[in-house]
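Written below as structure tokens is the structure these notes are about.
Every protein chain of the complex appears in place save one, which is left out.
Order of writing sets the labels: A, B, C and D. Residues in every chain begin at 1.
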Amino acid sequence: MSTRALKATPTAWLIWAVVVFFFVNLAGVVGSVLVSSFGRRWFDTWVPDGFTTQWYGDAWHEFGLLQVISVTLIASGLVVVLSVLVGAPAAYVLARQNFPGKRLVYLTFLLPILMPPITYGIPLATVLYKFGFAGHLSGVVLANLVPSVPFVILTMTPFIEQVDPKIESAARMLGANTRAVFLRILAPLLVPGLLASAILVLVRTVGMFELTFLTAGPDSQTLVVALYYSMSAAGIRAQQSVDAMAVMYTAMMLVLLVVALRFVNPTQLVARVKEEPE
Amino acid sequence: MSGFGQLRLEGVGRRFGTADALAGLDLTIERGEFIALLGPSGCGKSTALNCLAGLLPLTAGSIWQDDQRIDTLPPEKRGFGMVFQNYALFPHLTVRDNIAFGLRMRRLPKDEVRRRTTAAIEMVRLEEHASKLPGQLSGGQQQRVAIARATVLEPSLVLMDEPLSNLDAKLRLEMRTEIRRLHQSLGLTTVYVTHDQEEALSMADRLVVMREGRVQQIGTPEEVHTTPTTWHVADFMGYRNLLPLAAQSVAGEVVTVPIGGTTIDGVAQGTVAAGEDVVVAVRPEDVKLGNEGLKGLVEVVEYQGRELAVEVVLEDGTRLHARTERKVQAGESVSVAIDPSRLLVYASDRPAAELVTAGLAV
Amino acid sequence: MSGFGQLRLEGVGRRFGTADALAGLDLTIERGEFIALLGPSGCGKSTALNCLAGLLPLTAGSIWQDDQRIDTLPPEKRGFGMVFQNYALFPHLTVRDNIAFGLRMRRLPKDEVRRRTTAAIEMVRLEEHASKLPGQLSGGQQQRVAIARATVLEPSLVLMDEPLSNLDAKLRLEMRTEIRRLHQSLGLTTVYVTHDQEEALSMADRLVVMREGRVQQIGTPEEVHTTPTTWHVADFMGYRNLLPLAAQSVAGEVVTVPIGGTTIDGVAQGTVAAGEDVVVAVRPEDVKLGNEGLKGLVEVVEYQGRELAVEVVLEDGTRLHARTERKVQAGESVSVAIDPSRLLVYASDRPAAELVTAGLAV
Amino acid sequence: MSQTASWQHRLAERGVDRRLWLLLPATVFVLLLFIYPFLYGLSLSFQPLKGGGALANYQKFFNDAYQRDTIATTLKIALPAALLNVLAAVPIAFRMRGRFRGKRLLTTVLVVPITLGTVLTAQGLLNYLGPTGWFNRILMAVHLIDDPIRLTNNYWGVFFSLIITGFPFAFLLVLSYLSGIDPTLERAAATLGASRAQRFRRITLPLLAPGLATTFLLTFVLAFSVFPSAVLVGNPAGSTRVISLAAYQAAYEQYDYAYASAIAMIMGVVELVVVAIVLLWRSRLYTGSTGGKG
Partner (left out) sequence: APTSPNQSSGDSSGDAPDKPSKAVTLNILDVAGNLQLTQPMIDDFVKQHSDVISKVTYSKGPAPELSGKIKAQQDAGRVDIDLVLTGTDGLAAGAEQGLWMDLLPKYADRLPGMKDYLEPAAKMQGLAGNVGVTVTYYPSGPLLEYLPAKVPTPPKSAEELLAFAKANKGKVMYARPANSGPGRTFLMGLPYILGDKDPKDPVNGWDKTWAYLKELNQYVDFYPSGTADTMKALANGSASIIASTTGWDINPRVLGAVPKEAAITPLKGFHWVTDAHYAVVPKGVSTDKQAAILQLLQFMLTPEQQAKAYDKGYFYPGPAIKGVDLSKAPQESQDAITEFGRPEYDKLIADNPNEVPLDAKALVAAFDKWDREVGGSKVKKS
């Protein structure tokens, strides 16, 4: 069997050319930041004058990044898991069933995504402070769940629609309760979807500045708060140190992503199930 | 929930939009019975099975297991097994895991799961394919996985939706025997949907013949086979010769009808009055080619293994399907005879003209 | 690409991983032929069809259409029609649109598309369901859509993978006739996969019997039915009685074998030598219950409509399947007779012990 | 008994059964943590800081061309960006089906930009596309241009950043949706004479469409609320003065939360209009099993 990528039509060439162009420029974008973050000083030249890791060290100490990164990882991990746990069942119902009031429910789940945090961030933080959640990790997690749960619902719905309901019926007939149907049947079939929406939520959570800032306590700051601070706080900061922070942020996300993709490849599953003969 | 005395369906119905896929189904299933649901494509067999399984909520009626109402229970609480018409195998699990799934759900010990799974795989002859995924199986292999998956649990009630439709004759016979054996040895109760009358006749204790969502006849294989209650059932049960005629005279059960320029006698099924429109039903096997009887010409001959399927056109243009071991040829002129006791006469429920367009032979 | 003289498959093979699903298939299909592929579940029928359609790339051999090599062409360039075993209906299109799909692809005028689609819908009796989606159809209805979708195009070659497996007997008979009619009136060439020998026998001009990916026999229905070339084919063709025996003496074509304490004669298929292990094949229909012949006891009786399927145990323990119209009962002692010309004797390709475990009757 | 039964039957016909309980956690969650704060924000928007009737904030917004124009500005950025992201993702994802060597690597690499985050993207764009960045340097080195071209601190800077951050999302989602479609269907279409393009248009695309709609929505929503990049790589006073910037300024520069809420509400409503159109379209599509998963 020949590999498909080689059997290229003109459109294929065009598409691959666009992809390559995209990547070359992307590499430029990322590379320039990376290089700059290690640059001692970089003026009007192709590469910096000298190289140093000083910016990383500075940022690391200034923000106590060890703590910040671990908080970020824990918080975003929790948000991902919880939002999938809460969101997926709801997505399931919305995908499978027509019931009176479905549109209203759908709208309710859409709103948190549509509404900028400005509208609800402060009152939300107030509520969370009132019940003693804010100021800790739990507050950060709960606040971030507000846009995340709907995100999971929205992304998962089409995936669930794709799964033949007969498969579920079969599982039920074999004595699987709802939980088992989810865990043993739907989850494996939905791996690509779960992964996609989990990554989506992860990225949003790690990058969600506003809600996190409003609900975080001194020991529950996340990386993005530090990053935004370094970028926009009054005062002077070398460009390179912001670059270094951004690189660390990206590196962390990258590790998470690569770990995620190590375990599941978004397209592997169905390809395994239904072989594409070409 | 395993083991019950009887299962009662009372006026069970299921509606899709405005169309009744199933209506007013009353049926009592005794423990240990083997019931076959039979009927033309789209008549509601799968719907009935799905309602029984709890996969389709009823839109009318109720289902009782002894004194307990079960139509409100979710499928996994009913403890029934089911073989789906399109198999519905778990695409991400191997054959072995598909079959073991139900056992695992019951949290049986690992050893037992392995043992019973292996036995089931052997039963359906898939030893070599045990670690394939369903997408890598042939149609018949998939169907066998579905059978093994449902029966390995030895559920109190097994529902099977055309479980053998993709198997070849030999394997089908074997699987039939296997299913009956399981049914008997495990004391299962089985509801079996099939489109194959022979299968239904040979396997079931009782048949339920359906048409357009409604039950037409319930009875033992012999009853249904020899005395269908309506001509629709007769039609379905292989009475390929259905003739819209008018009863000439009625004497007790014996009805005389005109055909091929002469008259023949038949047995009235239900009340038939002289002069009324009737539908006459007879099987091709009961139309004997011989030297006396109705005269006609052989028109179509089809080789069917041991026998020939023959179409004979009588002098008045009536076509009769017959089967014979005699090597006749198209164009030959023959005589056909019909045993009066095998000629069933039904009061017609529609004007003759309509019946003709409905495809009844003339 | 429509219309061709002949289609040649030369050594066509398809391998999945290390297993050959199809190997060395040589077959020449003449224009206008109706070929049936027959064989047990998993023998490679669908694989062969998919290779022919261009849906599975070959791993060996080539396919020629007259002088053009076509196994490298993509399916849409071959212009063949196909009915898939699992239907493969487009879930987002209504019945009507599914059927019209191919016509639209050919950019036929709207009117013609409508006309032909409507005709096809009528042919498969789905008028009432024309605007349903496939998910709302019963199994048999889906199958009929698949048939209509493939045949409405009147392609030069139609490939059908068990197209009638989900239909009831009556409808199946009608659809058979319909398919043959289409085949003939449109001058199509048809390759038809079925597991149903009767279907194959009654529809096809030639049968291709397969086993484990390889062709066993190619011949007319009559050839295959009356003189299977191997006992495997015999097995598949309904010779339910397969007995591993030893040839006692051979005289020309006549072979004498010991059975039930005495001996009977049969016809050698291929070369058989005295003293060798043989497999003896006979159909249940050819085992006649009468008053003379081999003595035995009726053990199992199965009602099968007009006839009974009976299992008779001879005095030496040999089991014979028979069919009879006589109302025998289990436990009755009977005699059975076998016409020597219907008793086929094959040289055995395996030791007797193995055959016994392979499930042959003893 | 029969009363409850017929009741249940009626419910069954309309699709109400116990599965609806699965909605509960999410619903409760959203009601508790979102609806109340949201209503608070909504009511705040009707309580203008400087008085003048409940709708004063809204009037203020719509009477001020400088503010009002932000809607158009935002749509002008968000719609093309979201559309491009989705449209570009489809052919690439389509090419990525099936098996070939290096597929996994390519997928991973295509998805990697997700991790970049707004800040790195912005910094990178400024560095790379800036007047003395590599991009301009290369173009000048090969004498394609004489003076650096401006690609940052304007519309294009924001647009590029939306592509970089949005495309991987779109790609990942589209690829996953695509993987759920049974390839047999395409094969069936092929035997019916459909060419590659026709199979794509008539079979794959319609089955993919609900997923595309969702993907578009998500990328659109992300693009519509673009904020940091509008400031960092855009021209926040001018061509990239997006509506969220207006809301931000009201809230955090002028400390007029009521006005900010009002702007944010307007923002939500505009989004909702787009979303409703897309959803309406989606609801007319076929959204059922696509065969790929059983």
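The rule is short, and it goes like this: contacts are C-beta pairs under 8 Å (C-beta built on N, C-alpha and C of every residue); 3 or more make two chains touch, one makes a residue touch a chain.
Not measured: the values here are computed from a predicted model.
Shown chains touched by the missing chain in the whole complex: A, D.
If you put the hidden chain back, the residue from A:Leu214, A:Val247 or A:Ala260 that touches it is A:Leu214. From the options A:Trp60, A:Phe99 or A:Tyr229, the residue with contact to the unseen chain in the full assembly is A:Tyr229. Only one of the listed residues, A:Gly87, A:Gly121, A:Pro158 or A:Gly207, touches the absent chain: A:Gly121.
Of D:Pro25, D:Pro91 or D:Pro148, it is D:Pro148 that touches the chain left out of the display. In the complete complex, the hidden chain is touched by one of A:Gln97, A:Ser138 or A:Asn177, namely A:Ser138. When the full complex is taken into account, the listed residue touching the unshown chain is D:Gly130, out of D:Pro48, D:Gly130 or D:Pro210. Mapped onto subunit A, the interface with the missing chain covers residues 40-44, 63, 121-123, 125-136, 138, 210, 213-219, 221, 225-226, 228-229, 231-242.
The chain not displayed touches subunit D at residues 66, 126, 130-132, 148, 150, 153-154, 231-232, 234-239, 241, 248-249, 251-255, 257.
By definition in this document, only the chains that are shown with their structure count from here on.
Per-chain CA centroids place subunit B at a distance of 54 Å from subunit D. Computed from the mean C-alpha positions, the centre of subunit A lies at a distance of 14 Å from the centre of subunit D. The mean-CA centres of subunit A and subunit C are about 55 angstrom from one another, to the nearest whole unit. Residues of subunit B in contact with two or more other chains: 74, 86, 88-91, 136.
Of all residues in subunit D, those touching 2 or more other chains are 17, 182, 184, 187, 288-291, 293-294, listed in ascending order.
By the touch rule above, subunit C contacts subunit B in their complex via residues 16, 38-42, 45-47, 85-86, 129, 136-141, 143-144, 161-162, 165-174, 195-198, 201-202, 221-222, 225, 235-236, 238, 240, 283, 285, 302-306, 309.
Contact residues on subunit A toward subunit D in their complex (touch as defined above): 3-5, 11-12, 15-16, 18-19, 22-23, 25-26, 28-33, 36, 44, 46, 85-87, 89-90, 92-100, 105-106, 108-116, 118-124, 126-127, 142-143, 145-146, 149-151, 153-155, 157-159, 161-167, 178, 189, 192-193, 195-196, 199-200, 203, 206-207, 224, 227-228, 231, 239, 242-243, 245-247, 249-250, 253-254, 256-258, 261, 265-271, 273-278. Subunit D meets subunit A in the complex at residues 14-17, 19-20, 22-23, 25-27, 29-31, 33-38, 40-42, 45, 88, 91-92, 95-104, 107-121, 123-125, 127-129, 132-135, 137, 164, 167, 169, 172-173, 175-184, 187, 210-211, 214, 217-218, 221, 225, 228, 232, 244, 247-248, 251, 257, 260-261, 264-265, 267-268, 271-272, 275, 279, 287-294.
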